[in-house]
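Attaching a single structure in structure tokens format; questions to follow.
Note that one protein chain of the assembly has been removed; the remaining protein chains are unaltered in position.
Which chain is which? They are A and B, in the order written, and residues in each are numbered from 1.
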Amino acid sequence: MLEFAVELRDVTKVFPGTRGAPEVMAVDHVDLGIKRGEFFTILGPSGCGKTTSLRMIAGFEMPTSGEIFISGKSMHKVSPNRRPVNTVFQNYALFPHLTVAKNVAFGLRVKRTPQQDMDRRTTTALQLVQLPGMENRRPSQLSGGQQQRVALARALINEPDVLLLDEPLGALDLKLRKAMQLELKHLQVQLGITFIYVTHDQEEALTMSDRIAVMSHGVLQQVDTPREIYERPTNRFVADFIGETNFMTGAVTEAGEVTRVTIGKNWVLGMTDGRSLSPDQQVTVAIRPEKISIYPQGTVDVLQTEIGLKPAELAQIFGGQLPQSKVDVREYLKIEQKNVILEGWIEETIYIGTDIRYRVTVDEGVSVVVRIQNFGERYDTTFHTGDKVYVHWPAENAQILTD
Amino acid sequence: MRGRDWLGLGSLYYLLLAGFLYLPILLLLIFSFNDSESLRFPLDGFTLRWYETLLDAGELLDSAKNSLIVGLASSLAATVLGTMAAIAIMRFDFPGKGAFLAVSALPLVIPSVVIGVALLILFRQLIDLELSLWTVGLGHVVINIPVVMLIVAARLAGFPDNLEEAAMDLGTSYWAAQWRVTLPMSLPALISAFLTAFTTSFDEYAMSVFIIGTDATLPVYMYSQLRFPRRLPVIVALGAIIMISSIVIIILAERLRRVGQVPVTIEE
Partner (left out) sequence: MLEHRSRVAILITPSVLFLVVLFLLPLGIMAVFSFRTGTFGPDRDIFTLDHYRSFFSNTAFLRLLWRSAVISFWVSIYTVILAYPLAHFLAFRAGDLRITLLTIIIVPAWVSYLLRVLSWKIILGSGGALASFLNWAGLVEGGTPLLLYSSNAVVITLVYVWIPFVALPIFAALERIDPSLLEAATDLGCSRVEAFLRVTLPLSLPGVVAGFLFVFIPTVGEYVTPALVGGPQGIMFGNIIWDQFLKALNWPLGSLMSLAMLLVVLIPLFIFSRFVRFSELAGL
């Protein structure tokens, strides 16, 4: 139990209905163990229960059932002011009638810390968040980013076991937000304090977290490292919420470590990942756009494709004579095992700068989105709307989802 | 203390204080139905005779009528003047704005008795004007202008001036834009300001007594009768009627002031 900084055991929160509206189950039997020193993020859309969960850890809400433990101690009926946690609020909640210094030292003053100590620690805290010299300013004189740092300093100065952050970067503009994300991460690593972070921004979660808990409608969907969540989502919600995913529904024809699914007149492969599947079961195949490749239909010169040099350059390697290496694309692709090859044509091309995004129709009503990185002019692999192509992926790149 | 304890304590305090505030009024109400000339316990039985006497109380009703006229006229004037001033303050910058604000706020921070005697000196010494309901009315306008300004300015702060600009862009003159846009949008505040000014005027005694002539307003008349204990129940009866009407009017005023200011909450 002591390895967990915070533990939620079967925690449920029900809000009673008001004025004719029904009651709301904001958090539905959640079990969570957050490790010491971890940067843990609770991620989900608005209304998923992430903020409620955070507030229950802080003590502003009490669970309807279940128990919360912080550093091994039950927080049953413990009011927020007696918990070893501090919160950074979404709107910063800086006291407008106090200076920055008095805001930061507020928690210390409540504990009757001697003035000298308070001053010293305030200076340190402000340096930590890179706001030296701001002691005598008022919150209203600060920019959003500065206010956010003061809120951070005010929480950290109390050396809490756990720091709770409720979407703290939401009000900042994009560039500042990205800079702060890195700063927060570095700070967390430097201090070694457990951070519990709440956000709806999945990119933010992926960037900063050691582990992520994805929530929807009060229920935990998946708790895993960012990599696992991205590469192996457990269900459709997670696959859809994080990044972009192609979904295709079909029936299972062969189940195993790799499963074969029939979709219209095509079949595809995907990883089963331990799920129990039966033949003819309807499942969803999920694959991310960047994990698919596109090849033009027709013939391809294998040597040129694999090595990527022009014929004259290749000729140099082979002493003047190039071996015959033209092959039908489809045959070429079939060489490797456990691949998916689908025939189709490009319906839509969108240039995004870093990538080019193609929508390829492979069957009636079935299309996949593919992202090809923009490698520049020399290695130009651009296709055009209307081109007949093959899309291709190895089985390992797709997941079979049952829900 | 736990949260629930404070809630109970707070509710209790509210009830006690509300009781404290209503008890004397209820007492008056009871005595207005009491069949006795003296206002003391034990009660002597139920009667409506004081309310009946009201119908004959010529002087009393005259003074009430005077108060009504003075109230309506002075409130109308104060509302017009105060609204115009509020528009100037909230929509323009001009030299002397600060001074104007300060001066217009002054009547609020000066006790009525001082305003009353100052006006008395003005009317009788400088101008040699006969004291009358007119002089009282003028005094009421002066003390109500700041209140009207406050209420209307608060409302004007609630919507931006580019609505007027939009109207002018579409072809109206500035003054037409005020008439077509600003005033309609401020209507709840205007009505609320008017009613507030009216209630202040109707109840005004401290200043009025100095600058009133032979025609009395209701408070002035009431005060003059307080020396006669026999007359008290009738006055109390009238007071009860006024009280009920005031309550109705003020509730209306509050409702109206909030119309257009409080956004409709969307049920989530």
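Quick notes on this structure:
Basically, a residue touches a chain if its C-beta (ideal position, glycine included) is under 8 Å from a C-beta of that chain, and two chains touch if they have at least 3 such contacts.
None of the values given here were measured: they were computed from a predicted structure.
From the options A:Gly107, A:Gly218, A:Gly250 or A:Pro289, the residue with contact to the chain not on display is A:Gly107.
The chain that is not drawn here is touched, among residues B:Thr47, B:Ser112 or B:Ser132, by B:Ser112.
Checked against the hidden chain, the listed residues B:Ile145, B:Ala167 or B:Ala216 yield one contact partner: B:Ile145.
Think of the hidden chain as still there; on chain A it touches residues 58-60, 79-82, 85-87, 89-91, 93-97, 106-107, 110-111, 154-155, 158. Although one chain is not displayed, chain B still touches it through residues 1, 3, 6-7, 10-11, 13-14, 17-18, 20-22, 24-25, 27-28, 31, 38-42, 80-82, 84-85, 87-88, 92, 94, 100, 103-104, 106-115, 117-122, 125-126, 138-139, 141-142, 145, 150, 153-154, 174, 199, 203, 205-206, 209-210, 219, 222-223, 226, 232, 235-236, 239, 242-243, 246-247, 249-251, 254.
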